[in-house]
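As you look at this complex, bear in mind that one protein chain is not there, while each of the others sits in place.
What follows is chain A.
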Amino acid sequence: MANCKKVSRLISDAQDRPLKPGEWLLVKTHLPICSNCRNYRNQIAVLQEATRQLRDGEALSMNDDLS
């Protein structure tokens, strides 16, 4: 059975390797019924895009002085 602990790990793993079909199924069936894990997934997406921008020198904080 999928639970949030397992699904949150798989969502992280999916950024580093392709998930196996069984793993995808766990994630796909869990997300529609769990707003916490949907929020987590969006948070991970924000972190991923933030690291990409930092990496390429595009981040806001790199261009503007923080006050």
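Please note the rule applied: a residue touches a chain if its C-beta (ideal position, glycine included) is under 8 Å from a C-beta of that chain, and two chains touch if they have at least 3 such contacts; residues count from 1.
Criterion: contacts and distances are computed from a predicted model.
Asker: Refer to UniProt and select, among "Peptidoglycan glycosyltransferase MrdB", "Sarcosine oxidase subunit beta", "Multidrug ABC transporter substrate-binding protein" or "RNA polymerase sigma-70 factor, ECF subfamily", the name of the complex member that is left out.
Answerer: "RNA polymerase sigma-70 factor, ECF subfamily"
Asker: List the residues of chain A that touch the chain left out of this view.
Answerer: Here the touching residues of chain A are 3-6, 8-9, 12-13, 15-17, 36-37, 39-40, 42-51, 53-64, 66-67.
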